[in-house]
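Attaching a single structure in C-alpha cells format; questions to follow.
All protein chains but one are shown at their positions in the complex.
Per-chain residue numbering starts at 1, and chain names A and B are given in the order in which the chains are listed.
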Amino acid sequence: MVETRPVAEPYRDARQQRDAAMLGMYVFLGSEIMLFGGLFAVAAVMRLLHPAEVVEASKALHVWIGAINTAVLLTSSLFVALAVDCAKRGRRRGTGAWLFSAASLGAVFLAIKVYEYSLEHAEGLLPGLGAPLKISTPVQRAFMDLYLVATGLHALHLLIGILLLLVIAIRAVSGRLLLPERVIVPVAAGLYWHLVDVIWVFLYPVLYLAR
Amino acid sequence: MSGPLSLWPEQASGYGGEIDLFVIAFTVLIVALSAPVFVVIVLFAAKYRRGRPADREHPQDRNVWLEVSWSIIPFFALIGFFVWSTDLFARLYHPPKDALEIDVVARQWMWKFQHPEGQGEINELHVPTGEPVKLVMASQDVIHSLYIPALRLKQDVVPGRYTVLWFNADKPGTYRLACAEFCGTDHSVMGGSFVIQTPAEYARWLQQSTVDCSLAAQGGALFRGRGCSGCHGPASTVKAPPLEGLFGKPVALEGGATIIADEQYIRDSILLPQKQVAAGYPAIMPTFENVLSEEDVLKIVAYIKSLGPGDLTQ
Partner (left out) sequence: MTALQEWPDQADRHDRGLSETETERQSYLRAGYSLGSWFFTRDHKRIAILYLFAITAFFMIGGAAAALMRLDLLTPAGDLLTNEGYNRAFTIHGVIMVWFFLIPSIPNTFGNFLVPLMIGARDLAFPRLNLLSWYIFVLAGGFTLFVLIAGGVDTGWTFYTPLSSMFSHGNVVLAAVAVFIAGFSSILTGLNFIVTVHKLRCPGMTWDRLPLFVWAIYATSLILVLATPVLSITLVLIAAERLFGLGIFDPKLGGDPLLYQHLFWFYSHPAVYIMVLPALGVVSELVAAAARKPVFGYKFVAGSSIAIAVIGFFVWGHHMFVAGQSMYASAVFSFLSLAVAVPSGIKVYNWAATLYKGHISLDPPFLYGMTFIGLFVVGGLTGLMLAMLAVDVHVHDTYFVVAHFHYIMVGGTVSAFFGALHYWWPKIVGRTYPLVWGRLAAIFIFLGFNLTFFPQFLLGYLGMPRRYHVYAPEFQMLHVLSSAGASLLGLAYLMPLVYLTWSMRYGAPAGDNPWGATGLEWTTPSPPPKHNFDEIPVVDRPPYDYEIEMEGEDG
C-alpha cells in the first residue's frame, strides 16, 4: 500500500502542489539566466568593441580541456535524467546511484577546472592572484577577468548542484525521500543541474571558441 | 554672483534661450494634460459625493475608443516635443570645426583649463563672445561632469576617454560652473567661475596671463623630453608610424579596421598602445601610463595636431 504524504498547506491536492513546485523551479531558473545574462552581455560588448583581441585572448585558453569538461557535464546531465527516470518508478537505489554518479562527474569537472586554472596560473594568464602576468593587451586582461568571474560563478553553482544531488541521493537510498510520491524533488534538482549544464554549453563557445 | 534670488537662471547663450523656450512650452503641455484631470477628480468627488443626489444612470465601465484616444493623442503631442528636443540635443554633437579649443582636465577636486596659447587657469574659465568654443575634456581619476547652468549645458568627463562640450557664449558676465557627477569627498566644493568676456577683454586677459608657451610647444618639449622622438623622430632606427600630418587622417589598423586619428586615438596610442596597433608595425610601443598625466597627454595631442607633413624636428 502506497503511503501518500499529506498535502502541505495551502494546497488542495498533490497535483497542485507539484505544479507549483515545478513553476517555482522554472521561475528560479529564469532568475539564474538573468544572472549569467549580465556576464554574457559583458562578453558581447567586449567582442563587439575589440573583436581581434578577443579572438587572440580566446586562443590562449585550453580548448581541449574545456571540450573534455563539456563532455563530462553533458554525460552527468544524462545520468541525472536516468536518475529521474528511476525515481518515477520508485527505484530508490537506482535513483541514488545515478545521482551519485552525476555528482561525481560534477566533481570531476571541478577537479579538471582547478587543474586548468593551475595551468593558466603558471602561464601567467590569471589576473588577481598576485602572480606575474604575461598578458599583453588590456583587452586580454579584461577577457581573462571575465573568464575568471564567469567560470568561477559557474563552478560555484556547480558545487551547490553537487551537494544538492548528494543530499537527495542519500535521502532517496535511505528511504527518507518517498519515491515516486516525491519525484518532484529529483525532478526540480534535475532542472537546476540541466541549467548549470546549459550555461556551460553557452559559456564554452563564448569563451574558448571565439574565432 | 550672489544677490537676490531669482526663480529663473541667467541665460548666457542663444542655445540657452532655446532650451528655456522648450521648457516653457513643454510645461504648458504637461499642465494641459494634467490640470483637467485634477479638476475633474475634485469636481466628481464633490458632485458624486455619497448620499448626494445626482444622475448616476448608466455609468460605463469601459470604452475602448476613449481609452485609445486619451493614450494616443497625448503621445503624439509628446512625439512632437521629442523631435524638437532631439534636434536641439543633436547640435551638441556637432561642434564647428573652427571652434576655439580649450583643454580641460578634471581631477579630484579641481578643474584645470588650458588655452591654446598656453594660458592655464584653475577653477576659472575665461571665454570670448562671438566665436564657438570647444572644450576637450579628460579626467585624471574618476568621472566628473562640467556643468555651466547659464549655458544650460553639462557633459560628463570620463576617465579613459575624451569628451567634448561646445557652445557659443554671447552675454558677458561672471557665472558659475560646478562638478555635477559625484566624485568623492569634496564634490560639493569642486566649482568655480565661468567668465564670458568681449573679444577685446579676452585678448587683454590672454596677454596678461603668465604663459610658458603655447600648448603645442609645451607638447613638443614633452615629446622630446620623454623620448617619443627616439622612435618617432626622423633619425630613429626603430620602425614606428610617422606622426607628421597624422591628425585627422584615416589609419589602417592591425586586424583590418580603419580608424580616423582623432584626439582619442592619439591619447590611446600613448596610454594604451596595445589597444589599436597600426597595420604593418610591431606592437612594441611601451605605455606612458605612469609617466604622463592627462594634462601632459593633452599637450602632446596639441603638438601632434600642429604637425604638418615633414614637420618633425629633432
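Methods note: a contact is a pair of C-beta atoms (placed from the backbone, for glycine too) under 8 Å apart; a residue touches a chain by one contact, two chains touch by 3 or more.
Not measured: the values here are computed from a predicted model.
Which of B:I30, B:A203 or B:V291 touches the hidden chain is settled by the complete complex: it is B:I30. Looking at chain B, the residues touching the absent chain are 1-9, 19, 22-23, 26-27, 30, 33-34, 37-38, 40-41, 44-45, 48-63, 66-67, 70-71, 74-75, 78-79, 81-82, 85-86, 88-90, 92-93, 108, 141-143, 145, 147, 149-150, 152-156, 158-161, 163, 176, 178-189, 271-272, 275, 289.
Hidden from this view is one chain, which touches chain A at 9-12, 16, 19-20, 23-24, 27-28, 30-32, 34-39, 41-42, 45, 50, 127-129, 137-139, 141-142, 145-146, 148-149, 153.
FYI, only the chains that are shown with their structure count from here on.
For the pair chain A and chain B, the distance between mean C-alpha positions equals 46 Å.
Of all the residues in chain B, the ones that touch chain A in their complex are 254-257, 272, 274-275, 283.
Only residues 50-52, 136-139 of chain A touch chain B when the two sit together in their complex.
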